[in-house]
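The complex is shown incomplete by one protein chain, all other protein chains being positioned as in the whole.
Let's look at chain A:
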(Lines give C-alpha, C1' and ligand atoms only; values in the text may rest on other atoms or scores of the structure.)
Protein backbone atom coordinates (compact mmCIF):
# COMPACT_ATOMS: atom_id res chain seq x y z
CA UNK A 1 0.00 0.00 0.00
CA UNK A 2 2.73 2.38 1.03
CA UNK A 3 4.69 1.36 -2.06
CA UNK A 4 1.71 2.09 -4.25
CA UNK A 5 1.33 5.54 -2.73
CA UNK A 6 5.03 6.23 -3.18
CA UNK A 7 4.85 5.13 -6.78
CA UNK A 8 1.82 7.23 -7.43
CA UNK A 9 3.70 10.22 -6.01
CA UNK A 10 6.66 9.36 -8.16
CA UNK A 11 4.60 9.12 -11.30
CA UNK A 12 2.77 12.36 -10.69
CA UNK A 13 6.04 14.14 -10.03
CA UNK A 14 7.50 13.07 -13.37
CA UNK A 15 5.06 13.48 -16.22
CA UNK A 16 6.74 11.00 -18.58
CA UNK A 17 6.43 8.27 -15.99
CA UNK A 18 2.74 8.82 -15.62
CA UNK A 19 2.37 7.20 -19.04
CA UNK A 20 4.41 4.18 -18.07
CA UNK A 21 2.06 1.21 -17.89
CA UNK A 22 2.85 -0.52 -14.62
CA UNK A 23 0.01 -2.94 -14.68
CA UNK A 24 1.03 -5.93 -16.76
CA UNK A 25 -2.30 -7.60 -16.37
CA UNK A 26 -3.36 -10.01 -13.66
CA UNK A 27 -2.98 -7.14 -11.17
CA UNK A 28 0.35 -8.34 -9.92
CA UNK A 29 4.07 -7.93 -10.40
CA UNK A 30 7.06 -5.96 -9.18
CA UNK A 31 8.25 -2.44 -9.83
CA UNK A 32 11.89 -1.35 -9.91
CA UNK A 33 13.14 2.16 -10.53
CA UNK A 34 16.20 4.36 -10.52
CA UNK A 35 16.75 8.03 -11.27
CA UNK A 36 16.32 7.40 -14.97
CA UNK A 37 14.33 4.22 -15.41
CA UNK A 38 11.06 2.79 -14.25
CA UNK A 39 10.33 -0.83 -14.85
CA UNK A 40 7.49 -3.18 -14.07
CA UNK A 41 7.62 -6.92 -14.49
CA UNK A 42 5.82 -10.10 -13.65
CA UNK A 43 6.61 -13.76 -14.10
CA UNK A 44 4.86 -16.16 -16.41
CA UNK A 45 3.61 -18.47 -14.97
CA UNK A 46 2.68 -16.30 -12.01
CA UNK A 47 4.28 -18.62 -9.47
CA UNK A 48 7.98 -19.30 -9.84
CA UNK A 49 8.73 -22.91 -8.89
CA UNK A 50 12.22 -24.11 -8.04
CA UNK A 51 13.60 -26.06 -11.00
CA UNK A 52 10.88 -25.02 -13.45
CA UNK A 53 11.44 -22.68 -16.41
CA UNK A 54 9.60 -19.36 -16.42
CA UNK A 55 9.55 -16.13 -18.38
CA UNK A 56 9.46 -12.50 -17.29
CA UNK A 57 7.10 -10.03 -18.91
CA UNK A 58 8.50 -6.51 -18.61
CA UNK A 59 7.75 -2.89 -19.28
CA UNK A 60 10.67 -0.49 -19.32
CA UNK A 61 10.23 3.30 -19.31
CA UNK A 62 12.60 6.24 -18.99
CA UNK A 63 12.06 9.43 -17.10
CA UNK A 64 12.70 11.47 -20.22
CA UNK A 65 10.19 9.46 -22.18
CA UNK A 66 12.96 8.32 -24.57
CA UNK A 67 12.64 4.73 -25.76
CA UNK A 68 14.41 2.22 -23.55
CA UNK A 69 16.04 -1.02 -24.49
CA UNK A 70 16.35 -4.10 -22.33
CA UNK A 71 19.75 -5.61 -23.08
CA UNK A 72 20.00 -8.53 -20.70
CA UNK A 73 18.31 -10.23 -17.79
CA UNK A 74 20.29 -12.50 -15.52
CA UNK A 75 20.04 -13.77 -11.97
CA UNK A 76 22.38 -14.99 -9.30
CA UNK A 77 22.38 -16.19 -5.72
CA UNK A 78 24.70 -13.69 -4.04
CA UNK A 79 25.00 -15.87 -0.94
CA UNK A 80 26.37 -18.80 -2.92
CA UNK A 81 27.94 -16.78 -5.75
CA UNK A 82 26.43 -18.74 -8.56
CA UNK A 83 24.31 -17.71 -11.50
CA UNK A 84 21.51 -19.55 -13.23
CA UNK A 85 22.43 -22.58 -15.32
CA UNK A 86 20.42 -20.98 -18.11
CA UNK A 87 20.70 -17.83 -20.17
CA UNK A 88 17.55 -15.83 -20.79
CA UNK A 89 16.81 -14.56 -24.26
CA UNK A 90 15.01 -11.28 -24.74
CA UNK A 91 12.33 -10.46 -27.21
CA UNK A 92 11.11 -6.93 -27.75
CA UNK A 93 7.40 -6.49 -28.31
CA UNK A 94 7.67 -2.78 -29.04
CA UNK A 95 6.73 0.25 -26.93
CA UNK A 96 9.13 -0.71 -24.15
CA UNK A 97 7.54 -4.09 -23.68
CA UNK A 98 9.80 -7.14 -23.44
CA UNK A 99 9.71 -10.82 -22.69
CA UNK A 100 12.69 -12.64 -21.16
CA UNK A 101 12.37 -16.34 -21.87
CA UNK A 102 14.29 -19.27 -20.41
CA UNK A 103 14.83 -18.29 -16.77
CA UNK A 104 15.17 -21.10 -14.23
CA UNK A 105 15.96 -20.89 -10.50
CA UNK A 106 17.40 -24.21 -9.40
CA UNK A 107 17.56 -23.60 -5.65
CA UNK A 108 15.42 -22.06 -2.96
CA UNK A 109 16.79 -18.91 -1.33
CA UNK A 110 17.59 -15.35 -2.35
CA UNK A 111 17.96 -14.67 -6.07
CA UNK A 112 19.08 -11.28 -7.31
CA UNK A 113 17.71 -10.53 -10.76
CA UNK A 114 19.70 -8.00 -12.80
CA UNK A 115 18.28 -6.00 -15.67
CA UNK A 116 20.61 -4.20 -18.06
CA UNK A 117 18.72 -1.33 -19.62
CA UNK A 118 19.81 1.32 -22.07
CA UNK A 119 18.34 4.50 -23.47
CA UNK A 120 20.49 6.13 -26.11
CA UNK A 121 24.07 6.26 -24.88
CA UNK A 122 23.64 5.53 -21.22
CA UNK A 123 23.03 2.12 -19.80
CA UNK A 124 22.33 1.06 -16.28
CA UNK A 125 21.86 -2.07 -14.23
CA UNK A 126 18.74 -2.39 -12.11
CA UNK A 127 18.36 -5.19 -9.60
CA UNK A 128 15.57 -6.86 -7.74
CA UNK A 129 15.67 -9.57 -5.08
CA UNK A 130 13.27 -12.47 -4.94
CA UNK A 131 13.21 -14.98 -2.13
CA UNK A 132 12.17 -18.36 -3.38
CA UNK A 133 10.81 -20.83 -0.88
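In this section, a residue touches a chain if its C-beta (ideal position, glycine included) is under 8 Å from a C-beta of that chain, and two chains touch if they have at least 3 such contacts; residues count from 1.
Here is the rule we go by: contacts and distances are computed from a predicted model.
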Query: The complex has one chain missing from view, so what does its UniProt entry call it, picking from "Penicillin-binding protein 2", "Cytochrome c domain-containing protein", "Sarcosine oxidase subunit delta" or "D-methionine transport system permease protein"?
result: "Cytochrome c domain-containing protein"
- prompt: In terms of residues, what is the contact footprint of the unshown chain on chain A?
  reply: 50-51, 53, 77-89, 101-102, 104, 106-109, 133
